[in-house]
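Structure provided below as structure tokens; questions to follow.
Our next item is subunit A:
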Amino acid sequence: MNVEEIRQTLGIETPPSQRTDGIWWHIAGLNVCHMAQYLIQNEARLITITAIPDGKSECRLIYHWDCQGQLLHLSTLTQGRKIDSVAAICPAADWIEREIHDLFGVIFNGRETSPLVLRASDPSGLFLANIPLDEEGKE
Partner candidate 1 sequence: MPSWFALLIFPGFLYAVPMGWLMLWLERKILARLQSRIGPPFYQPFFDFIKLMTKEPLRRASGEDIFYLLLPLLALGATVGSLTLLPILPSSASAVGDLVLFVALVEVAPICLVLLGFLSRSIFGQVGAIREATLTIATNLPFITALIALAYASGSLRLMEIASNAPLATRAIALLALLFCLPIKLRLNPFSVANAEQEIYQGALTELDGWRLGLWELTHAVEWVALSGLIASLAVPWRSGQAILDAILFALLSLVLVVVLTVIAGATARLKLLQASRFYWRWGFGLALLALVVSLFL
Partner candidate 2 sequence: MEAKLSFFVHLVRYARGRSPWLFHLNCGGCNGCDIEFLACLTPRYDVEQLGIRLEGSPRHADILCVSGPVTRNTQAALQTIYAQMPAPKVVVAIGSCPASGNVFADSPSVVGPLEKFIPVDVYVPGCPPRPNAILEGIANAIEQLKTKPVTGIGGKSHA
């Protein structure tokens, strides 16, 4: 897959950094739906999405793609802890987004995120330092 082509299609200005473990690319206001649509058309596979807390209120999301054997890591920031869901375009993202919602409290626009690894009564955002789970059974 041609990096330059991706760059033009997605209208990105920043250059990527190429390393042994793939192409890394941070894009501030990435249109994730557009990205997913384009990459899936080009037979890329979504490996996973990594979420990392960024400051107190935001999360950085890294979309890891496998483009015919080549790794591509596109990262972007949530806005107000919200980002568009790609699950409708890429079914593989369904569970991944649910898990990120459980662990980081990120809200994915355009879909329902039912709890995956937590229980329905738990608050989402387990990884956001000191959001305690209820203490029942701990006594």
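The definition used in the following text is that contacts are C-beta pairs under 8 Å (C-beta built on N, C-alpha and C of every residue); 3 or more make two chains touch, one makes a residue touch a chain; residues count from 1.
With respect to how the candidates were assembled, all candidates are chains of the complex that A comes from, given by their letters.
Quick caveat: nothing in here was measured; it's all calculated off a predicted structure.
Trainee: With reference to the defined contact criterion, which of 1 or 2 touches subunit A in this complex?
Mentor: Looking at every copy, the candidate touching subunit A is 2.
Trainee: Quick one: in the complex, what on subunit A touches candidate 2?
Mentor: Against candidate 2, the touching part of subunit A is residues 119, 126, 132-133, 137-138.
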